[in-house]
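Here is the structure we will look at, set down as structure tokens.
The complex appears here minus one protein chain, its other protein chains still in place.
By letter and in written order, the chains are A, B and C; residue numbering begins at 1 in each of them.
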Amino acid sequence: MGFSLANIDRRVFYWILFIALMVPFLNPIGFPIKIAENTRDLYEGITEDSVEPGDVWVINFGYGVSAWPECHPGVTVCAKALLREGAHVILMGPHTDVELTYKHLLDTAKEDFDAATYGEDYVFLGYITGGESAIAQLASNMRSVYPTDHFATQLDDIPMMQDVNTWHDVSGVLSSDTGDWGGYFLTQWQEPYGVPMAQIGIAMLGSTGIPRWLAGNYFGMSVGSRGGAELEMLIGEPGDAIIAMDSISVSHLLIVIAVIVANVGLLLERGRRS
Amino acid sequence: MAIIVTGRLMTFILMVLTFIVMYYYMAINKEEEYNIRTLPAMTAIPEAVGRAAEMGQPVFWTPGISGSLNDSTQGPQVLAAISLLEYLTEECAKAGVELAAYCPLPDAMPLVEETMRTAYLRQGKPEEFNVEQIVFISGQSAYLSGVLGYFQRAKPASNILVGGFYYEAVVIGEAGNTIGAMQIGGTNNTHQMPFLVATCDYMLLAEELFAAGASISRNRDELGSIKGEDIMKLILAAIIGVGFLLGAAGITIVADALGW
Amino acid sequence: MAYPTATMEVIGLWTGWILMLTIYSYPLYKENPVYRFSEHLYIAVMLAVNLVVNFSNVMRICVTPMMQGDFLMIVPLILGIMIYTMLIPEYRWVSRYPIAILVGAGFGLGIRGSIGPNIQDAIVSTITRPTDGGAMAWINFLYIAVGLISSVLYFLLTYEHSGALQAPTRIGRLFIMVALGAYFGNTVLFRFTMLTGRAQFFLQVLKLIPM
Partner (left out) sequence: MSQMLKREVVYAITGIVTVIMFLEYFFFPESQAWAEIIRTWSVIIYNISLGLGAVRLTMAHSMNVQRRRENWAFSGVLLAGLAIMLLTGLAGYFMTGQQTNNAIYNWLFNWVYTPLGATLYPITGFYIFSAAYRAFRARNIDAALMLIAGCFVILSNAPVGEALWIGFATVGEWFRFTGQVPGMRTFALVGTLGMIAYGFRALLGKERGFYAGGEE
């Protein structure tokens, strides 16, 4: 079966990995983090003269509890940035645990949300389902998919939602996804109506998203926890993503070494056979 | 006032052109026989069954956690996987090789059973079909444990991992690799393609999965629409080529037209 | 999040910690009854949360508006319930009506919304020459155009990859492999970040690092 190293029990890898992920939390290393262009475009698109006080922005929690470490740091920075510019933020999401993610955001961006007023500066509409139809309907008539906010208050009774009901009334959308919901905002908001949009999702969406940022579909993009760390650098407030970067470095180094060792084994085996 | 909404004209033209081209090949062009090109993964299926016959070990099929049949992205992949199952079952029945089908999809189960029963019937061996060959396990983790357990027990000689996979692709692919099975993979879920490419000997990439299904079912409408797709791919490739050359020279007529 | 102080919360935190270890007993040790217990417990609570949240959402967007006078909402309510005839073989055909609406809306919205970004904008971006960046920008411009054309040709399904098509389709597959490689690299970041979150939680509950 080839190189003898090939027969190591896979649990050895798993223990090495799990321990290796913990070590940097106990004694941080602190590698420097370079900021990517796509992340800078995202940050510049939600700060300074890109956002006017009173502009309405949608933040879509397209991720569940398991993807908090990957998506939440980036969303936290973007929520802080928008609130500091005086924007009105609509929070929503397609996961059944979206309420937990909302409460987690109130905790991770605590000062900004404590200084803001619910119903005037931000609102939590809660859970949505129905795929592309739901997001298309959100653009045409918000009240058909959200007659009330998450706390059963009619939208008409919420100050910031008085004259907000269609895409016309929204200045931009930030979608943080593990799945397809960002794609629905692209096909039902950005494509038909040109509403500015950015993706703050998991790293895998970096492969489908970067070509879209290059083509102008997204005004910016943050790729996974690395993007979250870059955003924390840009806003100048280190958080969970920067803390996790050392563990990411260690684990990424380990996997590259594993691939190299495996392929060296393959070459040696071919040499032995020929 | 333009009839078509400004900024959506070219989208309309491309869509209608695609419909017309497809309709021509589906319903008008009656004489031409359409064939899917050689797909190495398909020609490998008889080889996979032959290997199992030599080693006296079973063949294993599973479509991944996919989604329900009426899911517009996962449903078509499950149907293509079941078309492949039909072909695989006939090959196994011919060679007298045992075939195990692990399916985590409740609404696809009747179709899987019906497909295998018909395939054995077509090979004149209805008595060899045993419904116990089909194992239903729901829930991604339970499904994973079940498949990995089967690999340990039965050590299948060949695995057919085709359908709408999620993260179980890397687990099953790697486990199959570990027991030395010959593996044929296929999915239209981009996020799982790297893992099946790395862990399988043969791979149906994206649309190749649907083409493989159509090459077995010989469904005239499917083959006609795939032929229509090919014509559109040639047209778009030509547009990119011409547009690139003009664009390099600073002439943006093609790019402008695409923006209408 | 600060370390909880209320008793029920501390019990909850440690329950979550122990449940995590029971799940990771599978990869770190082997499949075992404790893991299976936690797995089935998770499926149970996940199903329950799905049912409750979706039930309350149907009340919010359909039943309550209907009770408040929007009587037309009775139609989607009935159509939605018709889907459950899928469970009764002889009446399964009744479920085709609501599915027809879902499939029709899905394709209608999907097709009209995807052609723009996935075909038009992608081609426009590919054939628009660089405005700055020097030689490397032009090399990349050529790379992306040649790559897109040859990869699209690779996906020709009714023409054999031989003769004039052999070289471009072979090159096309290599471009696709590069994309899948980058995709694999990004997947590694996503998967390891999630696991990093769990390693952090492991230490936080033990108070080895701050919450």
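In this section, contacts are C-beta pairs under 8 Å (C-beta built on N, C-alpha and C of every residue); 3 or more make two chains touch, one makes a residue touch a chain.
Quick caveat, the model's predicted, so the values are computed rather than measured.
Chemist: What are the shown chains that the left-out chain touches?
Modeler: Across the whole assembly, the hidden chain touches A, B, C.
Chemist: Among A:56, A:77, A:145 or A:174, which one is in touch with the chain left out?
Modeler: A:145
Chemist: Thinking of the whole complex, not just what is shown, which of C:67, C:100, C:167 or C:211 touches the missing chain?
Modeler: In the full complex, the listed residue that touches the missing chain is C:100.
Chemist: Residues of chain B in contact with the chain that isn't shown?
Modeler: 3-6, 8, 11-12, 15, 18-19, 22-23, 26, 68-70, 72, 75-76, 79, 106-107, 110-111, 114, 136, 138-139, 141, 167, 170-171, 173-174, 177-178, 188, 190, 194-195, 197-199, 206-207, 210, 221-222, 225-226, 228-229, 232-233, 236
Chemist: By the contact criterion defined above, which parts of chain C meet the unshown chain? Give residue numbers in ascending order.
Modeler: For chain C, the residues touching the absent chain are 8-9, 11-13, 15-17, 19-20, 23-24, 26-28, 36-59, 61-62, 72-73, 75-77, 79-81, 83-84, 86-87, 92-93, 95-112, 114-115, 117-119, 122, 126, 140, 143-148, 150-152, 154-155, 172-189, 191-192, 194-195, 197-198, 201.
Chemist: Name, in rising order, the residues on chain A that touch the hidden chain in the full complex.
Modeler: Per the touch rule, chain A residues meeting the hidden chain are 6, 10, 13-14, 17-18, 31-34, 36-37, 64-68, 97, 99-100, 129-131, 133-134, 136-137, 139-141, 144-145, 151-152, 166, 192, 203, 206-208, 210-211, 214, 223-224, 226, 229, 245-246, 248-256, 258-263, 266.
The working rule: only the chains that are shown with their structure count from here on.
Chemist: By C-alpha centroids, what is the most central chain here?
Modeler: That would be chain C.
Chemist: Let me spell it out: compute each chain's centre from its C-alpha atoms, then which one is farthest from chain A's centre?
Modeler: So the farthest one, by centre of C-alpha atoms, is B.
Chemist: CA centre of chain A versus CA centre of chain B: separation in Å?
Modeler: Whole-Å distance between the two chain centres: 31.
Chemist: Starting from the mean Cα coordinates of chain B and chain C, work out the distance between those two points in Å.
Modeler: Inter-chain centre distance comes to 19 Å.
Chemist: If you average the CA atoms of chain A and of chain C, how many Å lie between those two points?
Modeler: 13
Chemist: Which positions in chain A are in touch with at least two other chains?
Modeler: Chain A, residues with two or more chain partners: 192, 204, 207.
Chemist: Among the residues of chain C, which ones contact at least 2 other chains?
Modeler: 106, 110, 112, 116, 124, 183, 187
Chemist: Where on chain B is chain C touching in the complex?
Modeler: Per the stated touch rule, the residues are 8, 10-11, 14-15, 34-38, 70, 72, 107, 139, 141-142, 145, 148-149, 190-191, 193-195, 197-198, 205-208, 211, 223, 226-227, 229-230, 233-234, 236-237, 239-241, 243-244, 246-248, 250, 252, 254-255, 258-259.
Chemist: Flag every residue of chain A that touches chain C in the complex, lowest number first.
Modeler: 11, 14-15, 17-18, 21-22, 25-26, 66-70, 96-97, 104, 107, 127-129, 131-133, 136, 144-148, 152, 186-188, 190-192, 202-207, 211-212, 214-217, 223-226, 243-244, 247-248, 251-252, 255
Chemist: Flag every residue of chain C that touches chain B in the complex, lowest number first.
Modeler: Of all residues in chain C, those touching chain B are 26, 31, 36, 39-40, 43, 86, 99, 102-103, 106-107, 110-112, 115-116, 119-120, 123-124, 126-129, 141, 145, 148-149, 152-153, 155-161, 176-177, 180-181, 183-184, 187.
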